[in-house]
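What you see is the complex with one protein chain gone and the rest in place.
Naming follows writing order (A, B and C), and every chain is counted from residue 1.
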Amino acid sequence: MIKVGIIGATGYAGGELVRLLLGHREAKIVWYGSRSYVDQKYAKIYQNMFQLVNDTCLDDNMEEMAKQVDVIFTATPQGLCASLVNEEILQKVKIIDLSADFRIKDVSVYEKWYGIEHKAPQYIEEAVYGLCELNREAVKKARLIANPGCYPTCSFLSVYPLVKEGLIDPGTLIIDAKSGTSGAGRGAKVDNLFCEVNENIKAYGVAGHRHTPEIEEQLSLAAGEPVLINFTPHLVPMQRGILVTAYASLKKDVAYEEVKTAYDRYYEKEFFVRMLEKDLCPQTRWVEGSNFVDVNFKIDPRTNRIIMMGAMDNLVKGAAGQAVQNMNLMFGVDEAEGLRMVPVFP
Amino acid sequence: MIKVGIIGATGYAGGELVRLLLGHREAKIVWYGSRSYVDQKYAKIYQNMFQLVNDTCLDDNMEEMAKQVDVIFTATPQGLCASLVNEEILQKVKIIDLSADFRIKDVSVYEKWYGIEHKAPQYIEEAVYGLCELNREAVKKARLIANPGCYPTCSFLSVYPLVKEGLIDPGTLIIDAKSGTSGAGRGAKVDNLFCEVNENIKAYGVAGHRHTPEIEEQLSLAAGEPVLINFTPHLVPMQRGILVTAYASLKKDVAYEEVKTAYDRYYEKEFFVRMLEKDLCPQTRWVEGSNFVDVNFKIDPRTNRIIMMGAMDNLVKGAAGQAVQNMNLMFGVDEAEGLRMVPVFP
Amino acid sequence: MIKVGIIGATGYAGGELVRLLLGHREAKIVWYGSRSYVDQKYAKIYQNMFQLVNDTCLDDNMEEMAKQVDVIFTATPQGLCASLVNEEILQKVKIIDLSADFRIKDVSVYEKWYGIEHKAPQYIEEAVYGLCELNREAVKKARLIANPGCYPTCSFLSVYPLVKEGLIDPGTLIIDAKSGTSGAGRGAKVDNLFCEVNENIKAYGVAGHRHTPEIEEQLSLAAGEPVLINFTPHLVPMQRGILVTAYASLKKDVAYEEVKTAYDRYYEKEFFVRMLEKDLCPQTRWVEGSNFVDVNFKIDPRTNRIIMMGAMDNLVKGAAGQAVQNMNLMFGVDEAEGLRMVPVFP
Partner (left out) sequence: MIKVGIIGATGYAGGELVRLLLGHREAKIVWYGSRSYVDQKYAKIYQNMFQLVNDTCLDDNMEEMAKQVDVIFTATPQGLCASLVNEEILQKVKIIDLSADFRIKDVSVYEKWYGIEHKAPQYIEEAVYGLCELNREAVKKARLIANPGCYPTCSFLSVYPLVKEGLIDPGTLIIDAKSGTSGAGRGAKVDNLFCEVNENIKAYGVAGHRHTPEIEEQLSLAAGEPVLINFTPHLVPMQRGILVTAYASLKKDVAYEEVKTAYDRYYEKEFFVRMLEKDLCPQTRWVEGSNFVDVNFKIDPRTNRIIMMGAMDNLVKGAAGQAVQNMNLMFGVDEAEGLRMVPVFP
């Protein structure tokens, strides 16, 4: 039984980790960390867990936690994990960091986009970018996982095969993304009130969202050359789900089959990436509550562009689900354990 | 392995049966019946099942199905199950009917409220009303289960202990219920369009909803005397969930503890019924996607009334989940198998 | 031109006052008061007003405001208006208080339910309860209006004729109300986040909501005897709208026509109260954005009860619209001026 500690267990991503791990047959949460709710019953904060979780929230003490658990998930804002991690801890416990601290290899890029000093740059190199479909073997051996961001996961998986295979010109890539509101977290902000979010859609972070350099770094690695993109996220009046609509110019005339083959090369054996049938557009509702990413594309011969689409649950494959998938790989458990939930509809 | 056939597999309740049974370790769906979609891939109708279900829809042929399966779920409008069932079939297969056909013992009441002639009145007596918490032992031995309606399940479980224990005057009972829109089914009706349902709440079926006699019959059995109630359902702009707010006059002065004890007497050992802590109101979101019913009450000493509340997922405990719970009881499987899902939040 | 000042112009009710008054041909807002946003452009807070309102927010200074305006609306939490009002101010300006400060005649009841000391009890007697359809003549002569609460307006108008005419037993009255989320205000609270409100319904303030004594006082006046009721509000995932479903026992056998006649006696000439045709249930969406209250009823001969229903926009007839209606009456303007908006659908 893998003993699990969660730092930040009362945020939305933390809550989703708890939901998923309660259904995991080889893991058990032994430390519900939540600075804001120390000594309160976890099920008081998340009433859905009533009679399922009887534990009380503990402080976010990584050092103490490291003595008691096999793996720590940090589901906290950026900066916290980097400020707590050290060699002694890493020798005792594996860490899966859901924040951005270890995602970007160039520390100056991280510090510029996030506006904070990195407190543990010495671990950036070691940290494995935990996009399981991409870095499966490295994940298995890692001590420290940088669990990918929600937008980057969906964006990257939607376009990766075509960048890798050189079918599209990466310099023309434009990613227009739409997210449900749980991505904004459980903080009490006017902007996230029901009456502000409902019956509304807006872009935000235009030409400046922090997930941009993360996507660019991964795309650059895939392309073998530096890639700059436009990435525009939008807030949609729904709880869960990310939809990516990506545009790029094709490098040459291609037919549907050729592109399909390129996607299949990377995803055919991937359980969690579903290439839809021709002409079906991914919809967030078909993956809700699950770890699946649905992907498809459409060629526009009029403009010689290709439109690539992906849909995903931001709290599952975009956060807690991918984190559990990483844990499974790190501990040699079946990769899909605890993640076989059928998407919920309606 | 229990072999399962579903008649009406492409409605919302049918889809939920599929979702639940895919996670059931001792059952396997072998017949996806759907008159409207014969020969089409099931996963084309419910794209969430893509790569999880590869089966094709078959006709709703109960006779043929009875030869191949151990249990048939009928998730169809009232009238169909009664028109198909016969002795030959019942000798081969167990039937769990999610429609109203066998819920009401007095056939004239059924025919009056539903406005159709009952085609198999000879099985009404035999059919067991499948509210598992109430009729567990009878369910285990049944051939034919009348799976309770969504409103009746939530209404009955919210008030049952107090009726049974004689704490409230059943003649004063008023049940004000609120339901998500999935209860209205997947039929293409203007009234159920997004633009008609959203930003709206309305009562419907006032003083005439068909679930009224079903609730009354069960309450009458519990009270030991005929009970007439007011039952008013409302349509709420959400997908899933039923909330019941019930009012009744107390027969005598009671304290919180006495009422709590009465509830505990019936529910303390019930996994799926959760009595909340004092003063917490049930919310549909804390049970969403799960088979739980959350129940609580509040005494109003000013009016000498008690307000009883219950929250439930109409597609799970109110339909498919309870149907699976009945199946588990009938086949001697752990009652909660396939139903241990943690409620999804947010 | 009536010069208007608003204290609390940046709350939801304040914003709605601005929206309505911008379309009013005989009133002009000259003071946008908002303690939290002093010196900020009003249209920065409510971007819908961009290029329509160029004013800057001022402090909530009632004394200074009284020198410059003809009428002050206080759209603030309870306690504020009572703490600011005095004789000097009332001699200069009319006040329409949207808070609860002057709604309840018995100051001890106010202090008990609201948990605060009343700072200006000497004006309670003078203040007119501004339910225009009930107190039209008194409103015209008033200096100080207690603008009714949202739930009380909808509850009272739904049941008033039958209480007044003695058709129902007021001691049996149960009011089950449902409200959109704008009623909870624009404060940054976790409970009102999109992800907490959406896909959810819950009761709150059960047997203890502060609007209870306000409803009871008005009903007692109508009945000519003390009336105690059960009132249960619910939070619905929509922005605007209140629906009331009220239950009471009939005092005698009545036919539809007799009840209809009773309603017509009070509402036939009322522009803003619409008695629906037989068997149509009020829906919040048919009044959204307007000052209308839609009312209807259904007799249940089985239980000898009557179900009374009303639908209203909580921000219009339940707050800002009724306040403007009161202003119109006080200043001798056409009662419907600024309030003839057609309900918005969808």
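Note that in this section a residue touches a chain if its C-beta (ideal position, glycine included) is under 8 Å from a C-beta of that chain, and two chains touch if they have at least 3 such contacts.
Predicted, not measured: the structure shown is a model, and the values here were computed from it.
Across the entire complex, the residue among A:Lys141, A:Lys269 or A:Arg302 in touch with the chain not shown is A:Arg302. Within the full complex, the residue among A:Gln51, A:Ser108, A:Gln122 or A:Asn200 touching the omitted chain is A:Asn200.
On the side of chain B, touch with the chain left out of the figure occurs at residues 12, 181-182, 186-190, 192-199, 237-239. Contacts to the hidden chain, counted on chain C, fall at residues 12, 15, 18-19, 22-23, 46-52, 182, 199, 239-240, 274, 276, 280, 283, 285-290, 294, 340-346. Listed by residue number, the positions of chain A touching the unshown chain are 174, 176, 178, 180, 195-196, 198-204, 206-207, 228-230, 232, 234, 236-241, 243, 245, 247, 281-285, 288, 298-300, 302-303, 305, 307, 309, 311, 346.
As a convention for this text, only the chains that are shown with their structure count from here on.
One rotation lays the C-alpha atoms of chain B on chain C, and its angle is 180 degrees to the nearest 5. Note: centroid distance chain B to chain C, computed from Cα atoms, is 38 Å. The geometric centre of chain A is 37 Å away from that of chain B, both derived from CA atoms.
Under the contact definition stated at the top, the residues of chain A that touch 2 or more other chains are 12, 182, 199, 239.
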